[in-house]
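Just below is one structure, and these are the notes that go with it.
Missing here is one protein chain; the remaining ones are kept as they sit in the complex.
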Amino acid sequence: MGVVVKKGSMQAHEIGLKLRDVGDRLGLEVCFEDTGVDKKIVGNVCTFSASSHELPERVVVIGGDGTLLRFLHNIPHDVKPPLLMTIRAGRRGFFFDVEPYEAEERFVDFLRGRYTVFEYERLVASLNGTTTNPALNEVAVLSYEGKVTRLTVSRDEEKIYSLDGDGVIVATTAGSTAYALSAGGPILDPELQAIVVAPLNPIQLHLRPVVLNVNSEVSVEVRSGSSEAKLVVDGNVLGSLSPGVELRIKRAFSPVRIARFGVEEFYERLFTRILQYW
Amino acid sequence: MGVVVKKGSMQAHEIGLKLRDVGDRLGLEVCFEDTGVDKKIVGNVCTFSASSHELPERVVVIGGDGTLLRFLHNIPHDVKPPLLMTIRAGRRGFFFDVEPYEAEERFVDFLRGRYTVFEYERLVASLNGTTTNPALNEVAVLSYEGKVTRLTVSRDEEKIYSLDGDGVIVATTAGSTAYALSAGGPILDPELQAIVVAPLNPIQLHLRPVVLNVNSEVSVEVRSGSSEAKLVVDGNVLGSLSPGVELRIKRAFSPVRIARFGVEEFYERLFTRILQYW
Amino acid sequence: MGVVVKKGSMQAHEIGLKLRDVGDRLGLEVCFEDTGVDKKIVGNVCTFSASSHELPERVVVIGGDGTLLRFLHNIPHDVKPPLLMTIRAGRRGFFFDVEPYEAEERFVDFLRGRYTVFEYERLVASLNGTTTNPALNEVAVLSYEGKVTRLTVSRDEEKIYSLDGDGVIVATTAGSTAYALSAGGPILDPELQAIVVAPLNPIQLHLRPVVLNVNSEVSVEVRSGSSEAKLVVDGNVLGSLSPGVELRIKRAFSPVRIARFGVEEFYERLFTRILQYW
Partner (left out) sequence: MGVVVKKGSMQAHEIGLKLRDVGDRLGLEVCFEDTGVDKKIVGNVCTFSASSHELPERVVVIGGDGTLLRFLHNIPHDVKPPLLMTIRAGRRGFFFDVEPYEAEERFVDFLRGRYTVFEYERLVASLNGTTTNPALNEVAVLSYEGKVTRLTVSRDEEKIYSLDGDGVIVATTAGSTAYALSAGGPILDPELQAIVVAPLNPIQLHLRPVVLNVNSEVSVEVRSGSSEAKLVVDGNVLGSLSPGVELRIKRAFSPVRIARFGVEEFYERLFTRILQYW
């Protein structure tokens, strides 16, 4: 059993220690993910590394969406991620539904198998034989510094459209309510496995978001004559894309599985979260 | 073998007669659908009725999207529609890819089994035990005369959102490129089976289109306090919806199957069609 | 001094009676607009008619936006409307900022000249020599029953664009936050005198709202080949427009002037009002 705590969050570390105590009582060793944990707070605990090929089978993530994304991005793309449980510490997160006060109770439910598993498909991008770690939300090809990027987007070798502008977002079902939504994309229901392509401020005013079968391969070509583009995965800039290159994006070989303990009220959660920003 | 011709189109009738001649040569009887055919043009041909429970196994529709919709809407909702072939006569149609000059050649391909079948899912709406004939494009609940309609839209008993405005469009994959697209909905790829919900000019500015699993049941409730709404299926007004009623929309029991003879270049066709309107 | 009360609102009638009492104390006769008032509630008061050419110089409107619009629409288009004061009775209204509890105090301010005047430009539409009463929010040309309307919109004889769809909205600065906003139009700041043209769900996906100088003449032509359209002014259907006719829309000769008593926090009011709909 592993625990991932939000970097620098005293609350997350304290919840982590409580779960270790629960584990101790039940004869279960609970180790902490090494890059997030602060040993000055939790003492000399056992640790594990997300980037190793020997992960715990189950991991509790304590923090918010940023903590979850950081952990997942450190897992090699050919390793199946552990079954996760998520406990909120800090602001509300899309993937987090256990509150701090109920952490220990739900943790016991997690150990006893009293939960529903939600699966979240992910996307990987590959270029010249190299493949990125999976994106939980989106792979984006964006312009630099307000320059116009000229792209052609295709699905399984059939051209969808060319677009000139700030770039394009290719998002998962979960990511449809993140950056892609701000860019004008639709909301994908959690029960629909699909991929959404959302153009970002295109000069071609008639372009619209497109929703694809989850098994489609999306390719994004930086057209010759374009300025350089950047590859951004879940908000992290991974590198530059020169004119002429073609990025290929498809479903990752394994989804992320998260245990949930209550009734998921997806739309209520979604609009309540958006309401936070008023 | 049946033939449906566009009402009042000399070109469609002439193509129909040519197909009958091809049928004669091959020993196959070709009958005309009775509500579209003009016997002053084609003479005393054999006919069939779309509303009967004894339909030909295969039908050629000659005309445009309007002709196709008219024929399909006359088929009872519990009858599986025949395998269709579509020949354009008049302006370009979304479901039409055979041109008049190649009608006879493709008709022989149709008889010999040289085609690919495309399936188009449809939607039925039911209210108080009555079910509409299936919609190929969309079921819409619209306001009357510029009044505000107050609706609540749900998926499988979970509320998505309430909206006040001109109404809501619930569209099939095929219909995603029709009225729903003008209303701000996304394009659904033909390989994605799904349902799109598009709010129509809502007062709630934060609402966005939602894409659902094709097996979802969508319900649209006209809230108490709303003015009357009207039920519109594929552009035909079927009746009024009073405050308090709840319309239930789900996948029809059978899709429409259309034989296609070339490579489908969906996006090129789509954007070329949109370009017509410049 | 005149008072207009919301039809059937006991609260509005009671506020009206209080203002009449204030008038009595100050030696000022307060008369009620005749179509809204219920004499079973207020007794045998003096009355006036909005449609006469002899209006009171000052009028207090008690109710909401609907009450205000009803009163203004009954004033002939060649009569300058009186200086107005507005008191809310019922839900919040865009043009209403005096609350019921402060009605008498603000009424005295109104009589003593302690207010700021806000001017709202209006639009009139003319067709074949007939001119509508002025619109405070918008003049709309809309399709019937989900049929496609084909329009051409021009500014001072220069074509802006043709559009096929649900119609077009031509709105004032005040109206930019009403129906035009739901249709995708921008918010016009109250200090900007302008006219906004907002296409309604056009098939031509590249069309965008256009903002014009307030002195522009906008013409909307129902193109030959279109189905009939309807002319809707501030939500009231005034008639049908046949293919071939051209409606001309321009600034009315006089604005509506409303006395305001506090600091106008336009954007806070606007977004608070939108928030009501969550």
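Chains here go by letter, A, B and C, matching the order in which they are written, and residues are numbered from 1 within each.
Assume contacts are C-beta pairs under 8 Å (C-beta built on N, C-alpha and C of every residue); 3 or more make two chains touch, one makes a residue touch a chain.
Bear in mind that the values here come from a model prediction, so they are computed numbers and not experimental data.
*Asks:* With touch defined as in the header, list the contact partners of the absent chain among those displayed.
*Replies:* The chain that is not shown is in contact with A, B, C.
*Asks:* In the full complex, which of A:140, A:153 or A:194 touches the chain missing from this view?
*Replies:* A:140
*Asks:* Which residue, C:181, C:200, C:232 or C:252, contacts the hidden chain when the whole complex is considered?
*Replies:* Final answer for the missing-chain contact: C:181.
*Asks:* Decide which residue listed in A:2, A:134 or A:165 touches the omitted chain of the complex.
*Replies:* That would be A:165, which touches the missing chain.
*Asks:* Among the options A:74, A:204 or A:254, which residue touches the chain absent from this view?
*Replies:* Missing-chain contact among the listed residues: A:204.
*Asks:* Identify the residues of subunit B touching the omitted chain, counting contacts across the whole complex.
*Replies:* 204-208, 271, 275, 278
*Asks:* Spell out, residue by residue, where the missing chain touches subunit A.
*Replies:* Interface residues of subunit A facing the absent chain: 140, 142, 145-147, 164-166, 179, 181-184, 200-205, 230, 232, 235, 237, 274, 277-278.
*Asks:* What residues on subunit C make contact with the chain left out of this view?
*Replies:* 155, 158-161, 181, 185-189, 191-192, 194, 196, 206, 208-213, 216, 265-268, 271, 274
Following the convention adopted for this analysis, only the chains that are shown with their structure count from here on.
*Asks:* Using the contact definition given at the top, which chains are in touch with both subunit A and subunit B?
*Replies:* Chains in contact with subunit A as well as subunit B: C.
*Asks:* Suppose each chain is reduced to the average of its Cα coordinates; what separation in Å results between subunit A and subunit C?
*Replies:* For subunit A versus subunit C, the centre distance works out to 48 Å.
*Asks:* For subunit C, give me the residues that contact two or more of the other chains.
*Replies:* Where subunit C meets two or more other chains at a single residue, that happens at 204-205, 278.
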